[in-house]
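Only one protein chain is missing; all other protein chains are in place.
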Amino acid sequence: MSTDTVEMVKMNGLQAINAALMEAMEADSKVLVLGEDIADNEGGGVVGVTKGLSTKFGTDRVKSTPISEQAIIGAAIGAAMAGYKPVAEIMLMNFTTVAMDMIVNHAAKLRFMSGGQSQVPMVIRTLTGAGNQTAGQHADFYEAWFAHTAGIKVVIPWTPADFKGLYLSAIQDPDPVMIIESGKTLFVPMDTPVNQGPIPLGKANVVMPGTDLTLVSYGQMMFTVMQAVEELGKAGVSVEVIDLRTISPWDKETVLASAEKTGRLLVVHEAGKNFGPGAEIAATVQEELFGKLKAPVGRLGAPYCSVPFAKKLEDAFLVQPPAIIAEAKRLAAMG
Amino acid sequence: MSTDTVEMVKMNGLQAINAALMEAMEADSKVLVLGEDIADNEGGGVVGVTKGLSTKFGTDRVKSTPISEQAIIGAAIGAAMAGYKPVAEIMLMNFTTVAMDMIVNHAAKLRFMSGGQSQVPMVIRTLTGAGNQTAGQHADFYEAWFAHTAGIKVVIPWTPADFKGLYLSAIQDPDPVMIIESGKTLFVPMDTPVNQGPIPLGKANVVMPGTDLTLVSYGQMMFTVMQAVEELGKAGVSVEVIDLRTISPWDKETVLASAEKTGRLLVVHEAGKNFGPGAEIAATVQEELFGKLKAPVGRLGAPYCSVPFAKKLEDAFLVQPPAIIAEAKRLAAMG
Amino acid sequence: MSQTLQNRASPDAATQLDIYRRMIRIERNDDATRTQIRRGRITAPYYSARGQECIPAGISSLLNDDDKICTIYRGIQDMVAKNMPLRPLWAEICGRVDGTCKGKGGPMHLTHPETGVMVTTGIVGSSMPIANGFAWASLLDGTKQVTVAYFGDGASNIGAFHEALNLASVWKLPVIFVCANNGFAEHTRYENGTAVDQISKRAIGYGMPGYTVDGNDPLDVYAHAHAAIERARAGEGPTLLECKTFRFMGHVFGDADGYMTKEEKAEAMAKDPLPLFRQKLIDDGVATAEQLDALTAEIEAEVNDAIEYAMSCEFPSDDELRRDVFAEEIPA
Partner (left out) sequence: MSQTLQNRASPDAATQLDIYRRMIRIERNDDATRTQIRRGRITAPYYSARGQECIPAGISSLLNDDDKICTIYRGIQDMVAKNMPLRPLWAEICGRVDGTCKGKGGPMHLTHPETGVMVTTGIVGSSMPIANGFAWASLLDGTKQVTVAYFGDGASNIGAFHEALNLASVWKLPVIFVCANNGFAEHTRYENGTAVDQISKRAIGYGMPGYTVDGNDPLDVYAHAHAAIERARAGEGPTLLECKTFRFMGHVFGDADGYMTKEEKAEAMAKDPLPLFRQKLIDDGVATAEQLDALTAEIEAEVNDAIEYAMSCEFPSDDELRRDVFAEEIPA
């Protein structure tokens, strides 16, 4: 491999996370993994993300747990404070609700409340996303809650390369990081550098340059966005696409620079629009770029309701390419 | 009492809530009250909000509970679905974290997930707010989390009259309502109509008319805001003050009309600024009034950290009048 | 340390037949569901309870329509046992507007208040705290209604279990906590998640009776449920029933079963309660083979009717996203 050609391989997000965990555990004996069903006796995780880890690193470092989310996060917090780097799985994001005290009142706050004596270098992994008819309690995006909570970082990767790179960084980060695995992003194979190294948290990725409109999104919604952008390109709207990657702290610099250049910004996410992550971005951008925008900052997100079961309703619930195209065109026509 | 003079009495928020609960329980035998220490044997609540209720209505309807927040909210949900109107206390807002599953995945969703067969007419009361050196785990405002959650209304009263009126409405509302009792608002006596009746949820209160700037706030922050506004008035800045009262669904109509009139908007809350409630208001207003504002929408809220213990730090953590005055003047000078 | 039941009630012949009917209705419905999924006519996640039929069948034979149940994702057996009509059930799992939840809830959130199916939850442990609320309401109403909270063995390790059982006992609520201990929580074996050999022993910590029941024996389920329901109706408080059983089909439809041995599965399936109970009914002269076959045929017809009905129903309109969020429709 020469220094300028990067050897690529097709893998999906699941494989990328698995590779990151393997690499991190191999390199650093302090890295631990815990969660329900995550060891190989239990199938290496319900979708197989942690497959092979317990066989390779033993069930002392890779522990399946009871169905006890508070105990899972609690054990991770204590181990982290004692010098380990636990990666704790909460099977689905809706189940973070039973561990909110541990996450919010403890993991996120112990460094501050102890005046810096305690550190809690842990990763919380969790999966979510609509599209599989799992209905109201298995598909919510609550990243806005955690972004609103001081002391915990929130990451939502899209590509397998980002999964690998962001996981490597998150595991070595000295503070708690929540990584939200967003539905399809685990399963869609993409070209990925064989030796993908760490990618810094807090940096967005400008996926595609453009001039008429900046479009910010992340997670599995990026697939929808890319479809819409292709259509928009054909319709003569040049879109600069930014994959935010880290929701908190988010990359203001990159977003502001792009929005200033294009004069227009649209934020698209799967989380509810109401009091959602897009609100913070819109509120910040309207302030920082007051008078410099050609259009208001647009936001698209889920409607104000639970995730519905029927496929037809689930499709209506999710932001689809036509809605993005329409909103992008509306904004592009302004100013 | 004639129809146009309203008989007033001095009472504080605590007394107003107590009066509302008394009245509601008297009028409607379906109203129940539960929570830790809330019955009279236990002192009628840790700050006395529920004093006298169990003596008057019996300990079947007014129940002290174990320290089991999931069980408290669960019992309230079931009773509500069975036709009762429970008012459940979670002693402090930080303790909602141990009941998040019950609140978010159940109370807020059961009507929708059941296609309207289930209704959950319950009130969740909780107290919070900085200012008493209770530090990192006893003073957080998380209204943004619940406003982001479809299916639950969020109310934060300021005046005793509003407490009475909003409580009466919330108890009779067919859906779950969270009422956040905001620190000092329980303890400061104000003139209150003796026969204060229900005040509709979802309607803001224009507390003071003005022409240069609209200032939106709520809860105990209103005390700070009113101090700042007095100073601003002396400095020749005419502020229209809006007490939002209901955070979700918030009164867009009133806020937009005022912001359009004054051309400037500042939102002030005690919750963290980052991904906070003000973001939704700013994002909505910049969109609806694009091109009509003389200044960007300003936001003031807590910094990105936990509530600190030392009085000096707590004072620095809270938004104080000088910060409001400075920001209001900055905005007023624009456009 | 786990308790032994003193006065064992036995179901009469008619009740035994009724229990069997409920078991067959569960089993035929489950079989049909898996068939429809295999054929691609249903796309929902499905958690089969094949093997666990005795538990809700035995319990429901003692319940009235206005007694209530709160159950879980693996809960269709509990609803079918509670006599929930199959047409709205099937329409729901097919995502149709005529489904009992208008297609919004799906199989994990089926609800049917008329037959007492109050809550179906996908969150492990959450059936129990909510069941308490219904039971509290029954006490206030002064009825003798009871509420059954169904859950799994894995769920006995989550905080909500603990809070709910303690509160129910302190408040003497008419609840029956029914744990279907099928030996696995998803892929995790009982003993790798649960520190006590019998979940029923946890009842000691809540000052309530706790029994370990043979969940493959309808008569044992009946006897224990009878005692628990009597106790609840008498205002004496809750009971914990741990019913030992096995899930024949793994955790979720499509499950690879790699976490158990072929032998243990075969051994468990040899104890399939359905043929055993059928044979017992015949041996005891409760019914003839022909009668039981006719019963099965009748139930199959009911299931098939429900499926075809469901498939003919409309999908919900997109406006449904604005309905049932609150009582009042959200404006477009």
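The first chain written gets the first letter, and so on, giving A, B and C; residue counts start at 1 in each chain.
Keep this in mind: a contact is a pair of C-beta atoms (placed from the backbone, for glycine too) under 8 Å apart; a residue touches a chain by one contact, two chains touch by 3 or more.
Since this is a predicted model, take the numbers as computed values, not measurements.
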Visible chains that the absent chain touches, using the contact criterion stated earlier: A, B, C
Residue among A:Ala16, A:Leu53 or A:Ile73 that touches the chain left out of view: A:Ile73
Which of C:Val170, C:Met249 or C:Met311 contacts the chain that the document leaves out: C:Val170
Chain not shown: contacting residue from A:Leu14, A:Met113 or A:Ala310: A:Met113
Where the unshown chain meets chain B, residue by residue: 36-37, 41-43, 46, 64-70, 94-95, 97-98, 132-138, 303-306, 308-313, 316-317
Positions on chain A contacted by the hidden chain, ascending: 32, 60-61, 63, 65-66, 68-71, 73-84, 86, 98, 101-102, 105-106, 110-119, 150-151, 153, 174-175
Those residues of chain C which, in the complete complex, touch the missing chain: 1, 157-163, 165-167, 169-170, 192-197, 201-202, 204-208
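Throughout what follows, only the chains that are shown with their structure count from here on.
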Distance between chain centroids, defined by C-alpha means - chain B, chain C (Å): 40
Geometric centre distance via CA averages, chain C-chain A, whole Å: 36
Shared-contact residues (touching 2 or more other chains) in chain B: 98, 101, 105, 112-113, 150-151
Multi-chain contact residues (two or more partners), chain C: 101, 103-105, 109, 121, 123, 159-160, 320, 325
